[in-house]
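First the structure, in the form of structure tokens, and then the observations on it.
As you look at this complex, bear in mind that one protein chain is not there, while each of the others sits in place.
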Amino acid sequence: MRYIYTFLIMFGFWILLSGKFDLFHLTLGVISSGLVSLISADLFMYDPQSRNHLTTGVRFLLYLPWLLFQIVLSTLHVTFLALHPKMKEQIDPTIVTFKTNLKTDIAKVALANSITLTPGTITIRVEDQVFYVHAISRKAAAGLPGEMEERLAKVFESD
Amino acid sequence: MDIVVIVLTVIALLFFFATTVGLLRFPDFYSRMHAAGKGDTLSSLVILLALVLYNFHEINLANLLVAMKILLIAVFIFMASPTATHAIIDAGYESGIKPWAKNPEEESP
Amino acid sequence: MIWQLDLSILTLIVICAFATIMVKDLLSAAIIFGAYSFLMCLLWTEMGAVDVAFTEASVGAGVSTVLFFAAVHQTTRRVRTRKSGRMLAKVFALMAALLTGLVLIIAETDFPGFASPFTPASLHLSPYYITQSLHDTNVPNIVTSVLADYRGFDTMFETAVIFTAGLAVIAILRRYKRDDRCDLPEPYVISEGYPDTIIRFIARQLAPFIQLFALYVVAHGHHSPGGGFQGGVILGASFILLAISYDSRMIIGIMSERLNILLGNIGVLIYAGIGFLCLLLGANFLDYSVLSKVLPATDKIMARSHGMLGIEIGVAIAVMAIVISIYLNIISHGKYDKG
Partner (left out) sequence: MDSFFIGTGVALCLLMLLTLHRAIHGPTAIDRIMGVNVIGTKTTILLVIIGTIYHRVDMFIDIALAYALLNFIVTIAASRYFQQHKNLNPKGYGYRFPAEDD
């Protein structure tokens, strides 16, 4: 099953890259995507629990606009800090830890990267369920883990 | 259309500039990483969006494919950039860089 | 040529080059050299040499910097500097460099002017390639047709050179006995490193895309920049990414040492085999047009195009296998046990 999924995704990627729709190049595409899915399908879709991938994907796409909005906020925040004349009074870096309830790898990775992209915080490391986060000010540190975790739990772990 | 492209590019350049200034001005490694990791992602996305709009002046298949490829670059940057940020900052943490503290005597690690 | 960009990139390159020499820490030198390779790629792109730029992109970003890191990882970061006091030698070296430069500058006046259209090369050979190669081989990318068809013999031995480099690394570094370990120098603390979930996950997701992109580069070498060499390097880089983020046992699991060396041989053999096939069919070595007798539904021109694709695949396989085996040998001291 996962070979077929990988093959379909890879073939879509090939069509985007190639842009040639004659028989010869499509055959090459089928061969290449078959080869890649043979080599690395079990890497690409390593997932102990089988779940409905499609609804998860749709919910993740719905999550993206909110994330983009957060990225805009965070860039404005960094811009403000960097150009602030008395920058050192504005920042007060700390390292905070917290424990998350998310269990699957993909949810943890999404949470970590979302933390990195939102204003004022960067994930340093993830040990099992404990996140080490560097926050640039106390205010940013207080807002962790925030509503992100609930949103991601809704995306990845509600079936 | 050109005006939109110019406005987007200028915004992206502004963010890039802020990123660079942050990279030079922030006091310690961790806060520099904030500047490098965040500013870059959004400004790359914005400038790539501007280039997509500019190259999409007439609608045909070839232009569509080029636009899709530029968007693919954006997607890969979006996936790779936070991870690279995380990798670098983790390496720094592992090798024991002390964070810069506002009041050094108050902090006790 | 856009002179504004040209000038600014060149300035950056010169700064980078000086910094690479001046810095004492070898690891930092490798890092700055990575930046140098980025800039070099930009310069070549800006001058329009797209295929060269692609080679620089794939080799510089994917492999060479990583190999430098691996080498520093296994040896030492320190540069041994001599105490000053050998002024005479330095002055002598400066004199020699200046003299050579002077001779070169004098010799340069005998060359034709830069990009002059009246040199012998651009009077006869280049116009032929530019006007006739599409007609001869049905391949729009002239660089590919020149490299793989008109100069096919040359390229075959370039592949053989890469193969030899791989053999040399194996011969020097690979050890089969378990007991002759060489321990690391004193000031280093080596830990296994924390198994990082995020890096592993993203690497796992990106690796298939990199592999498919590499195969695309190989297959579309005729129409866009790229070809067997670049594709092979990128393919090797995807495996190196997995080895870095997990462990070298991971890629040994996918591709064992025996298979790897076998693939290196097969790659070169495909190249030479296509050449011998042409010979058997009664034409010159690597004259692909006779392949139309074997391949279905092709005329002579398409046969040249397909023949080129065949040797590109051979080059890609050889390069991939050799890049992987060089990396594995360097990172594990030739023992294939960790990394």
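By written order: A, B and C. Residues from 1 in each chain.
Assume a contact is a pair of C-beta atoms (placed from the backbone, for glycine too) under 8 Å apart; a residue touches a chain by one contact, two chains touch by 3 or more.
Predicted, not measured: the structure shown is a model, and the values here were computed from it.
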item: Residue of C:69, C:150, C:163 or C:288 in touch with the missing chain, whole complex considered; value: C:69
item: Listed residues C:137, C:155 or C:245, member touching the removed chain; value: C:245
item: Residues of chain C in contact with the chain not shown; value: 2, 4-5, 8-9, 11-12, 15-16, 19, 22-25, 27-28, 31-32, 34-35, 38-39, 41-42, 45-46, 48, 50, 53-54, 57-58, 61-62, 65-66, 69-70, 72-73, 77-78, 81, 187-194, 196, 199, 202-203, 206, 209-210, 213, 217, 224-226, 230, 234, 237, 240-241, 244-245
item: Residue numbers in chain B that touch the chain omitted from display; value: 2, 5-6, 9, 13, 16-17, 19-21, 23-24, 29, 32-33, 36, 40, 44, 47-48, 51, 54-55, 62, 65-66, 69-70, 72-73, 76-77, 80-81, 83-84, 87-88, 90-92, 94-97
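By our rule, only the chains that are shown with their structure count from here on.
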item: Overall pattern in which the protein chains touch one another (line/ring/star/complete/other); value: complete
item: Chain pair with more C-beta contacts, A-C versus B-C; value: A-C
item: CA centroid of chain A to CA centroid of chain B, Å; value: 15
item: Chain centre separation (chain B, chain C; CA means) in Å; value: 29
item: Averaged-CA centre spacing for the pair chain C and chain A, given as whole angstrom; value: 32
item: Per-residue overlap in chain A, given as positions that touch at least 2 other chains; value: 17, 112-113, 123, 125
item: Where chain C touches two or more other chains, by residue; value: 194, 196, 198, 202, 205, 209
item: Of all residues in chain C, those that touch chain B in their complex; value: 193-194, 196, 198-199, 202, 205-206, 209
item: Contact footprint of chain A on chain C as seen in their complex; value: 194, 196-198, 201-202, 204-205, 207-209, 211-213, 215-216, 219-220, 223, 242, 254
item: Contacting residues of chain B [partner chain C, same complex]; value: 76, 79-80, 83, 86-87, 90, 94
